[in-house]
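Selected chains from the complex are presented in situ; the others are not included.
A, B and C are the chain letters, set down in written order, and residue numbers restart from 1 in every chain.
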Amino acid sequence: MAMTGVLRPGHIQLRVLDLEESVKFYKDVIGLIETGRDKQGRVYFKTWDERDHNSFIIRQADRAGFDFAGFKVSDVETLYKLEADLVAYGVKTERIAAGEMLETGERVRFELPTGHLLELYAEKTDVGNGQSYENPEAWVPAAEHGIAPIRMDHMLLYGPDIEKAQAILQDVLGFYLVEHVVLEDGKTDLAIWLSTSIKAHDIAFVRHPEPGKLHHVSFLLDSWEKVLRAADIMSMNRVSIDIGPTRHGVTRGTTIYAFDPSGNRFETFCGGYQSYPDWKAIKWTMDDVGRGVFYHDRKLNDTFLTVVT
Amino acid sequence: MAMTGVLRPGHIQLRVLDLEESVKFYKDVIGLIETGRDKQGRVYFKTWDERDHNSFIIRQADRAGFDFAGFKVSDVETLYKLEADLVAYGVKTERIAAGEMLETGERVRFELPTGHLLELYAEKTDVGNGQSYENPEAWVPAAEHGIAPIRMDHMLLYGPDIEKAQAILQDVLGFYLVEHVVLEDGKTDLAIWLSTSIKAHDIAFVRHPEPGKLHHVSFLLDSWEKVLRAADIMSMNRVSIDIGPTRHGVTRGTTIYAFDPSGNRFETFCGGYQSYPDWKAIKWTMDDVGRGVFYHDRKLNDTFLTVVT
Amino acid sequence: MAMTGVLRPGHIQLRVLDLEESVKFYKDVIGLIETGRDKQGRVYFKTWDERDHNSFIIRQADRAGFDFAGFKVSDVETLYKLEADLVAYGVKTERIAAGEMLETGERVRFELPTGHLLELYAEKTDVGNGQSYENPEAWVPAAEHGIAPIRMDHMLLYGPDIEKAQAILQDVLGFYLVEHVVLEDGKTDLAIWLSTSIKAHDIAFVRHPEPGKLHHVSFLLDSWEKVLRAADIMSMNRVSIDIGPTRHGVTRGTTIYAFDPSGNRFETFCGGYQSYPDWKAIKWTMDDVGRGVFYHDRKLNDTFLTVVT
């Protein structure tokens, strides 16, 4: 009851072009903590304040982009229940053995109609946030190493058939629609933001002809001042900034979009409202979508709809 | 699935000594919006960004304090399901007809072992947050009238038998423990913070001999700078400030405690972490509880354990 | 001694295309307070926290742009002393009688080699900041009407012969150089930022073929969060934003550039360091000037060097 089923985006795996350059980038610029490497050569990271062993994984490849994302569910029973529900809904699932990812239990993988691999899992080792669970401090020095986000928060994926992905996520996995952009026909969604909690978005999609693409993975900061600090750190490190600091109209969050050394877009953001499933979804129309995406510029920049990995 | 069952604290009713003085206070100092008055003489308020018709209700009485609080559940089926679950658990429930509170559906009321009346309800009229649900702005002028919190967020209640209240909230209603203070015996909780979402607290209790007491009702702000602004506005209006601006160790939120004209304590707070039900609860011991409650002063102030309404 | 001579930019007069539209803009969007109108039809404004009667004046004309700016000096003796110093330096001066501007004493006007009219004056009526000078509050409601800057802070002017303007301001009027951008020849300045106090800039110039042009007049805000609020208010009012929120490399201030309804650029900014006359000036070279001007984008936008009024 209350907060059950699918809890949150728990991990995302991206492809990078140069592993060690990327490790250095994610450790020292983004400020993630490297928590392990596996036999496949993948490197695992977590943010300073996350408790589970990993949330962000990279592997070297010839092409940057999105491998898969995993959502943590409340327990193993729920995992199998949701697996059965997916199958009953007509979604093909695959089990991946515990341990295939470091410190992570069994995963149930399926492909969304948008061409993205998603996974559910119930277990990932709690390695703590660098503090005791008894009488902790407010934060630790790692909270100031690099941009140092609080958590890997959500992702925006590009692909076709987003309404079919939405149906699976809503009907089977319990997500709900928070905001959407409707095309000129007044009925087809260009973009949807979905939540499985009271976050304004746990995952989002934009309709796009090519399947399986990543627009960005997003990291949470805890203030607008930290957004400025993130922009400063990006500039000091000559990171390619796409746009920001600015505010989104959608979700009201404050944001920067930028690119990792392989061209994968990431976001460092803060704020925005918290949403509830009994709330009516907010709708944006195409004549105002620029303000919806970038509240201050009030127009999409050149890269928003075109540059994905 | 995901965010279901009990969603959030949806309303709280307090007693005040002078109704019109209190209305003025809650409208112009706290910055709530008056949304109605009923035949019983109760005055209803909401915050600018809440969508449901009311969240904060006052009535005139000879003694200040807490009447009851209501939690919104996801739908009417859930309401009856939880009612049955409560009864099955041995909790006596009472139905209150739709409309007894303005714009509010049927409520299921029960008394916690701490002496507090709680209610569940599934329906309250969506009156919006002063904006269209299509192409909205980031905020509206009402967001700057008085302290102007985002929402009525949680409450801290004082009473006996808090472990019995906790059992009902956890076992029947799906709350989970986020943090607690353990007495010197190492096993009895002095205080517990419970969540029904990913908020670090939707309700909290402190063990206290007298039942049914209110420590504070809490209003959410969206930045530490808004906490400063709240303190300034309190001072400009000569509001009695209990403590703050400061930070809590528990939940890490930044905070001010102050008193309404009747002596009811309220909090205006921001931030703190977000919690998940798979997380281990944080424990505070009595030798460090001062830092847990007031992170900077690192000691309880005189009023914290004694002044309640 | 200490803080003497030329104290600060005290007023600036701009031309606007539609007076009443501009009055509405400066009152309700920028949040200035209208303090008077004179027989010439000029409208006078001050910010909420300024104490002198006016700091920002507009008049209707066929072409937007800069009329003149005035610097307040410490007293009337200093005014005449500086007038004599200007004349001795070879600068032609003109006296304008007290009262020609509302609530303003005698002014000594001269033209800079960049084609801009500057003035010195010693007297402007203290009308207060809306509070008593005895036991004041921290701020007043006017501090939240519109963008509500603290003060008219500085201006950036475009014109030829900026080194000659600099010589007059330094040698005669006591300004000092804080930062500058040097052209590829390694010796000619493209841009100079000058201070007459510990502000990082009281006036600035960019070398430009056309004389007497305005790049922007700048209004001070007191936090980065107020910069976000300013951007929000601009967007709500569909103000044309040139760039920002972002940070300048020069002075480190955080900033938004935007345009008034007549196309005059204004800045709302916060922060940056404070400077002292014993400090070595900071130099920017052309290969890094983009980062100097816009620290996050690290390139000049199209309008920076071309759009002036």
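The criterion applied here is as follows: a residue touches a chain if its C-beta (ideal position, glycine included) is under 8 Å from a C-beta of that chain, and two chains touch if they have at least 3 such contacts.
Keep in mind the model is a prediction, meaning the values are calculated, not measured.
All together, the complex described by this structure holds 4 copies of its single chain type, of which 3 are visible.
To be clear about the criterion, only the chains that are shown with their structure count from here on.
The touch graph of the protein chains shown is complete.
Put simply, the chain farthest from subunit C by mean CA position is B. If you average the Cα atoms of subunit A and of subunit B, the two centres end up 31 Å apart.
Subunit C has its Cα centroid 48 Å from the Cα centroid of subunit B.
Chain contacts: subunit A has residues 224, 247, 291, 295 touching two or more partner chains. Those residues of subunit B whose C-beta lies close enough to touch subunit A in the complex are 1-8, 49, 51, 72, 74, 82, 126, 133-139, 150, 173-176, 195-199, 222-224, 247, 249, 252, 271, 273-274, 276-285, 288, 291-292, 295.
Against subunit C, the residues of subunit B that register as touching in their complex are 137-139, 144, 223, 225, 232, 235-236. Subunit C meets subunit A in the complex at residues 224-225, 228, 231-232, 234-235, 238, 241, 244-247, 254, 256, 291, 295-298.
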